[in-house]
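Contents: one structure, followed by commentary.
Note that one protein chain is taken out, while the other chains of the complex remain in position.
This part shows subunit A:
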Amino acid sequence: MTNPYAERQISHSVENMAEKDAEIGFKKETVSKLLSSSFKEDKTRLSGDAALLMAELLKVFVQEAAVRSQKQAESEDCDQVDIEHFEKILPQLLLDF
């Protein structure tokens, strides 16, 4: 059921990750607070490792959103990425995650 187009795209994002973007990312504490605020039960906690992994996941999500928007802008011959480009790729992005 996986979308092969999405597969290729996310793997592209993931491969390029290691090289340059090691520095910028979500802080463990921010991610922890963010996710915890959505838990329905008070007793639900997030392990340290899970928080770190979710920070990585979020980063990939943002990078996917960004790169797909850029590709959309490129396909429309636009120099800048505008809201219409993002709106067009949003449905598939949400389905792929």
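Quick note on the criterion: a contact is a pair of C-beta atoms (placed from the backbone, for glycine too) under 8 Å apart; a residue touches a chain by one contact, two chains touch by 3 or more; residues count from 1.
Throughout what follows, contacts and distances are computed from a predicted model.
J.: I notice the complex is incomplete. Of the names "Very-long-chain (3R)-3-hydroxyacyl-CoA dehydratase", "Extra-large guanine nucleotide-binding protein 1 isoform X2", "Glutamyl-tRNA(Gln) amidotransferase subunit B, mitochondrial" or "Centromere protein S", which is the UniProt protein name for the chain that's not shown?
T.: Its UniProt record gives the name "Centromere protein S".
J.: Which residue numbers on subunit A touch the omitted chain?
T.: 2, 6-7, 10-11, 14, 17, 20-21, 24-27, 30-31, 33-41, 43-47, 49-50, 52-54, 56-63, 65-67, 69-70, 73-74, 79-83, 85-87, 90, 93-94, 96-97
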